[in-house]
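A protein chain is absent from this complex, but the other protein chains hold their places.
Up next is chain A:
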């Protein structure tokens, strides 16, 4: 085969498209279309498409994500659903409503629910006492029990007004209890669905009756949560039913008035209220009526307005202060939901609470506590959720004057630590912050035996973490607070409190103060390995420090920081902390660094992460670890001190040998280092730099074999070979490429990609094509034969066990032809500065050209053989397309003046068109191309060819 001579320069000029410059910053096909309509934009709209949050989303600057402007479509949907479009009302009206309604800044009950359930637990046995009409199957033990008991139960049965029997479930564990309540919730829904309204009401009444029982008092807050859930369900069911009764002919608008409700619905609603009013016991009557508060809307306009104060007063009849305070909390909660504008009742609730506050320390409570063996401080904390909630409702958007008044009234009461705590918790943080010094004074005055002081300081710290006290007071505040905190004896209490105050310290002070705080924490948590029980808090301390200290040189210069890290001795926790540190480092470190303090510390951190990898580690976990470590390696730069950088890479390789992506990154880093050296030396290496780049090549050469992924090995061999070649390390380059060729047979036929087994053929073909194009510039080794590497590659391709029935091998042969054609040119398409390619080595020696031609002939022969077999196997379609690609190859690279070649090309064309499987459009365009080419002076012979090529029409 003869390849035609090419003049690459002129060809490029003649066939190059017009260059249209593309502004990257303006346009990218993946970028989302952003409409910025300045007129209609409202401040309230959150998460519009133009919001940019790219800084927080990606670990490393990624070109794709920066193009996307930080909003990937998924998170955009999420943001869109989070922000509901505001109703189109006139602005002024909206604002007025805003004041009445509950905004997003009001922490909802649902977020407190879980917290309460998790916090107030018990190991003691609970009991449920129910009168249920429906429960069948009485306890069978009755028959055998003593007569007196039998009589008693019978009498009880007679007393019972319900048609069912009393059931007392004793000895329930907490979980059983919760399950029971859930069952009741279910049976409520079932009863409702099967139209047994009376049964539903009975269930609700029995449930709310449980709230008057304060046995196992530690569990009471959780019990409250569980039972109010049922009440909520009931309230919703009744409301919806009555609402649906009015939906004829069309549903009621949301802002309906009582006049629009029809008589039947009103009558039903009234019936409910009459039924509730006749409930004998106070607490069920109260709770059920509160649950149905919203239904008052159906009856009269001001029904809710009149009912809430009455219910508020009714709570006074509850003697037990804990039961009363939770009843108030429930009323406040429903009140806030149904009629947020009724602030007065909320305030009345709070003042009533203050009025009965002395009950908490009364005799009957004390007796109960002795009986249940509950300590006063524990008992007092049971109040917190309810009082927090009441105060949160009261103080929500309340004027400053009201808050001050409430403060004053709390102050006047004795034993007010409990209230103080809730005030600090629920009032606006700014309000607390400006009076922080006063609060510290008040906390100090509190009785030691009552509410625990560390909780008070914790609440204060929480407020100060969100709002800033006056500048001058900050240091005294910290000193005063820490004086108390450091005296807390129980490590758990201590760390709970200290953790909160770390935020305040980080926010306002320098590393010196933070360091002091850290050392104090270490001192408290080390004895008896107390830190083992406090990992979440300690982790939170680290997180807070990381939020405020982004400069890692400052961070690591804190003496106590690393000793603090040493307290994390449980592996999983330790790795978690390391992860968060690296995360922050990658996000906030802008400049590459060579600071030995940072490097040492972070290398240690990364090593910890790396060492956590074991056989059980999940792929995803490994990937995220590797990503973080890679981010760190990318941030290390010793500037011009290349040797130091290389030795860092050596150390890093030793440290991170288990994470393959890190090794890959290191090889890339070292390759980059070699190229950087080349850039600095402007292409001509001195003896010293030449030795250095060889060292780099050696590094890559010995690192690559340790990778398990075959394709990363292949690609890295090729890449490193190219780098070596660029740096004039010919023998190293040879070694890389040879290694790549020798690895080829190891490529498995299928590889697993993202957990799925895929054929490796496509990847292999890609790689071989890439490899072939690199071979053009690789000079032949003087001792090896001509085209040693090309032959070697082709031999490997020949021997490789390709998939049965696949044309891949032939594709490789066809794609080797252009390489050989390019090699036979006088001057090559590309070359590497200061490296003599074969063009100069052989200088167009006819023997060399003959060798190439021989090789080409062999290849074409192989391809033709294959075409023949395809003809036999009746895979005509494949035959046609293969013939066509060989034709294209010959047309582009072969010298068609040669008769034999000319004939072959025409035969191939005919073969590919014989069965009519070819794409007509491609054929037409090919013909047009030939026509176009034929107009060039030295290509006239093509017009002859053109005559002989016939286009077979499909029909």
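Simple rule for what comes next: a residue touches a chain if its C-beta (ideal position, glycine included) is under 8 Å from a C-beta of that chain, and two chains touch if they have at least 3 such contacts; residues count from 1.
Everything below uses one rule, namely that contacts and distances are computed from a predicted model.
Trainee: What name does the UniProt record list for the absent chain among "DNA polymerase delta subunit 3", "Exosome complex component RRP41 homolog", "Vacuolar protein sorting-associated protein 26C" or "Aspartate aminotransferase"?
Mentor: In UniProt, the chain excluded from the picture bears the name "Vacuolar protein sorting-associated protein 26C".
Trainee: Which residue among A:184, A:314, A:329 or A:555 touches the omitted chain?
Mentor: Candidates A:184, A:314, A:329 or A:555; residue touching the omitted chain: A:314.
Trainee: Consider the whole complex, including the chain that is not shown, and state which of A:359, A:645 or A:824 touches that chain.
Mentor: A:359
Trainee: Please pick, from A:117, A:172, A:282 or A:650, the residue that touches the omitted chain in the full complex.
Mentor: A:282
Trainee: Mind pulling the chain A residues that touch the left-out chain?
Mentor: Where chain A meets the chain not shown: residues 212, 262-264, 266-267, 270, 273-274, 277-278, 280-283, 285, 310, 313-314, 316-320, 323, 355-356, 358-359, 362-364.
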